[in-house]
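The complex appears here without one of its protein chains, the remainder shown in place.
The block that comes next holds subunit A.
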Amino acid sequence: MSAMSAGAPRSLASSGQKSIQDILHPLSAEESALNPGSAAEKDLILPNGTPVDTSSPASSSSLLNRLQLDDDLDGETRDLFVTVDDPKKHVSTMETYITYRVCTKTTRTEFDLPEYTVRRRYQDFDWLRNKLEESQPTHLIPPLPEKFVMKGVVDRFSEEFVETRRKALDKFLKRVADHPVLSFNEHFNAFLSAKDLNKRQGLALLTKMGESVKYVTGGYKLRARPVEFAAMGDYLDLFTQKLGTIDRIAQRIIKEQSEFLMELREYGPVYSSWSSFEEDLHDPLEGVSGCVSNCSSALEELTEDMSEDFLPVLREYVLYIESMKNVLKKRDQVQAEYETKLEAVVFREDKKTPVPTDVEKCQDRVECFNADLKADWDRWENNKRQDFRQLLTGMADKNIQYYEKCLAAWESLIPVLQDKQEAEGETS
């Protein structure tokens, strides 16, 4: 391989290697103890922030499965851990906004200190992502939660919204931290460590870092996308469609459940008013009313959970896919430039002069891009599989919990209903 700029030595290292699997975050247990506000009701949290169910042997084995997705489990040991938590509201004369605490622990020499704690707002995350996209265009950059929220429709300061956002931001940083190339990006470093994130810092870093990898989308025409990348593109298109369908279905279910809930909230109290003019049946009727009320609450929880945990992840992936498609297009551009320039050289009259370094550089870029992209693709596929396994398992869990709550309510009602009968003996 010809010389690459000093700025991205890791690009080469990553080519052809197997992807990093999500290794269990060793500090997550500790972190969950420190941050009761975060998602940790269980002991273990996976790097992307979702909890692991370790309550049964089956789930421990499935945990093992996740770890052993790739054979070299003991290959890479983690040396960078990041979490996002502790959202706080800031009120100033100009605006009101939320900041999040970003904690970093690392042994990497690229960092001056082993630990950092900084406060960042969404704008800062957005800045980071833009910088990563600019400076690492050959890589797939994880998505951020949606930027714009319609004021009046969504309360930007409600607990649920902030928590949903926090989880997504946490997942974003963890994905970057897990990435063998992105995690060494200097913008990322600044984001994690700088006291005051000066956006102007970015410009200086960019010129140092990004030159060799800054590409101009110069309107070159690509004849044909190589098969493997075409397959990626096709898959992404189909996958986006499916995600869209699933999103619509989930929303529809939430709507139907909400309407069902409305009826239940009217249904329960009727039993109560009935009980008010009954003697013998007073307790049973009152009991049914209470039961329906419990089921209503359980249903409300289910609906809220689905809104807050399920839908955002789907939407996140749609955004992820959008940015991935853009990376594929950029790759096409790079290849197109190379092919065009190569053609121009090939059709030159004088075949004795060696191929100009310009074309060589193009060739390098293409090969680099392809290698980075393939590696990232594999990593993305693994993550995707885990994420969706967790997402859908989580959905199943929430529904199971809902039914279990209802079951408990109705089962505890039976003795209340049967009570008088036993006391009376057989007088019927």
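Going forward, a residue touches a chain if its C-beta (ideal position, glycine included) is under 8 Å from a C-beta of that chain, and two chains touch if they have at least 3 such contacts; residues count from 1.
As a convention for this text, contacts and distances are computed from a predicted model.
Engineer: Out of "AP-4 complex subunit epsilon", "Glutamyl-tRNA(Gln) amidotransferase subunit A, mitochondrial", "Sorting nexin 4" or "Fanconi anemia group C protein homolog", which one is the UniProt protein name for the chain not included here?
Structural biologist: UniProt lists the chain that is not shown as "Sorting nexin 4".
Engineer: Can you tell me which of A:256, A:322 or A:358 touches the chain that was removed from the display?
Structural biologist: Here the residue in touch with the unshown chain is A:256.
Engineer: Identify the residue among A:224, A:238 or A:346 that touches the chain left out of the display.
Structural biologist: Of the listed residues, the one touching the omitted chain is A:238.
Engineer: Counting contacts across the full complex, list the positions on subunit A that touch the omitted chain.
Structural biologist: Contacting residues on subunit A, toward the hidden partner: 58-59, 62, 235, 238-239, 242, 245-246, 249, 252-253, 256-257, 259-260, 262-264, 266-267, 270-271, 273-274, 277, 280-281, 284-285, 288, 291, 385, 388-389, 392-393, 396-397, 399-400, 402-404, 406-407, 410-411, 413-414, 417-418, 420-421, 427-428.
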